[in-house]
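Here the complex is missing one protein chain, while the rest keep their positions.
A and B label the chains in the order they appear, each numbered from 1.
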Amino acid sequence: MRYIEQQQVVKRMNGRKIINSIFKGIFMLATLLALLALVILLYRIITQGAGHLSLDFLTNFASRFPEQAGIKAALVGSLWLMAVVAPTALILGVGSAIYLEEYAKRNRVTDFIRVNISNLAGVPSVVFGLLGLTIFVRALALGTSVLAAGFTMSLLILPVIIVASQEAIRSVPGELRDASLGMGATKWQTIVKIILPAAIPGILTGSILALSRAIGETAPLIVVGIPVIIQFLPSGVMDTFTALPMQIYDWSSRPQQEFQVVAAAGIIVLMAFLLFMNSIAVIIRNKFNKRY
Amino acid sequence: MTMNSTAIATDAVIEQDIVSSNSVYKTNQLNLWYGANHALKNIDLDIKENEVTAIIGPSGCGKSTYIKTLNRMVELVPSVKTSGEILYRGRNIFDKSYGVEELRTRVGMVFQKPNPFPKSIYDNVAYGPRIHGIKNKKILDEIVEKSLRGAAIWDEVKDRLTENAYSISGGQQQRICIARALAIEPDVILMDEPTSALDPISTLKIEELVQELKKDYSIIIVTHNMQQAARISDKTAFFLNGEVVEYDTTDTIFSNPSDKRTEDYISGRFG
Partner (left out) sequence: MRQSVQEMIAQSKGKKNKQVLEKIIPVILFLIASVSVLTTIGIVLTLIFETVTFFTRVSISEFLFGTTWLPFSNKDAQFGIWPLILGTLKVTAIAIVVAVPIGISAAIYLSEYASESVRRVVKPVLEVLAGIPTIVYGFFALTFVTPVLQSFFPDIKIFNAISPGIVVGIMIIPMIASLSEDAMSSVPKQIREGALAMGSTKFEVAWKITVPAAMSGIVASVVLAVSRAIGETMIVSMAGGSTPRFDGDFAGSIQTMTAYIVQVSKGDAGYGTTIYYSIYAVGFTLFLFTMAMNLLAGYVSKRFREEY
């Protein structure tokens, strides 16, 4: 008498194989569904907005008339915003990462900073807007300027940049550090001449992705109080401005159907902007894929 | 001690000539702990200049720790504590006033695994002089060529100085690392198992190079390979469990050791 009868096993095997195939199908379908959502979304927006895209759209200011509405102020405003966010977030993010990876001793203060960074990453963007409104717009009296919005956005993406930079710095082999210190280089010389150059591709890739998040964020700008209808370009960081997502939000919440088309065209411009930045990140990642 | 220690303190970098004894390193009662682990115990060693001193012993005996203590690289490990003194050219390297950078400028190091920087061959070799403030392009060119010749690799790389140092073989990389160490014309070169990651032919080239370099430099080399120690060194120290069991001329150690444990080790009974 045997416990396992081969015939029974073979019989059940067919059933088990069928279950396996069915579930494989289900899992694949679910994955395809997610990809399909992306395809539909892109298709809809491109077919809606492409007709309105023209050089005039890029060079016109906003207008009450949908056919004349342009995105110039928002496009230039988003560039101004980046001009503040990029240096601010990079200096704060990379500086923090260098401190945590190279200088910080393992103690409670350091642990607290680390835990704090991961919690900060989970705070909703609209809450950062409240912070920006209270501290930058009101307390520091920066108003609804590029600077106030830029600082708010910088703090929002700071955790992402810190974590990406930490990973990039950590992936630099310790032997390079030893070699530099072993020649009598100081710690700071080693960081500037050896560690940062080796870590820069990783830092840039992560930072560009974080910056593209800042370009697409809307909620903090609304809460900070950035206006929409603007018929001039900012001439400095203390000027008020508007940005791409704000302009799109305004158009899409107008009742006239024609403005939906304008909004879709605005989204195409925004997505093209993001695509451009992401391609740069990919190029950097591939170009500097260095071996050690 | 025959020298005036204040004079050295003020002119530490070029005091070489005024030393009358030919000791480079004198270690007195050195103890080292990694946390609670007593890694080096009462080490006394007197290392002479223009000689190759080999340090041998089984893994975990403290030989790597000792050589890293000589340029204080060991302090990069958190929770390291030391007692005793190491006199380099008569001056205690643990003195508060002795900057580690200053010490490491005089004492070069070559590591276990070749570790060139991800830069061009030229920039690798010029790294040391540059961080120490030498910017003149003509002088740098001269230093790079001299160092690469010194490391017996000039002919192999002279046409590809701008290429990334990782584009050449592991053995060549290690010689680039030696050239990099030579570029600041150190007094001593520490080598921590420099051939352990290399093939036999590259190993042979490095060994020949060590023989050549000893004319101008004092070399301290850690090796797990006893034949290598026998081939290239003048003096050999045998470490076991954090202690120096025996320190003598290489000939004596390998032909007529006075300690039973040394004999057991070199005859391959353990390790």
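The rule we apply is simple: a contact is a pair of C-beta atoms (placed from the backbone, for glycine too) under 8 Å apart; a residue touches a chain by one contact, two chains touch by 3 or more.
Note that the structure is a prediction, hence the values are computed from the model and not measured.
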- Item | Missing chain: touched chains present in the view | A, B
- Who touches the missing chain here, A:Leu53, A:Ile200 or A:Ala219? A:Ala219
- Given B:Gly57, B:Gly90, B:Pro114 or B:Pro129, the correct residue touching the omitted chain is B:Pro129
- Message: Out of A:Asn116, A:Ser171 or A:Asn286, which residue would touch the omitted chain in the full complex?
- Response: A:Asn116
- Note on the structure: Contacts from subunit A to the absent chain lie at residues 16-17, 19-20, 23-24, 26-31, 33-35, 37-38, 40-41, 44-45, 48, 91-92, 95-96, 98-100, 103-104, 112-113, 116-120, 122-131, 133-135, 138, 155, 158-159, 162, 186-189, 209, 212-213, 215-219, 222-223, 225, 245, 248-249, 252-253, 260, 263-264, 267, 270-271, 274, 278
- If the missing chain were put back, which residues of subunit B would it touch? 13-14, 99, 101, 105-106, 129, 132-134, 139, 142-143, 183-185
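The rule is short, and it goes like this: only the chains that are shown with their structure count from here on.
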- Item | Touching residues on subunit B, where the partner in the complex is subunit A | 71, 73, 76, 78, 100-106, 108-109, 111, 113, 115-119, 127-128, 131-132, 164, 166, 177, 180-181, 184
- Partner subunit B, residues of subunit A touching it in the complex: 105-106, 173, 175-176, 178-186, 189, 193-194, 197-198, 290-292
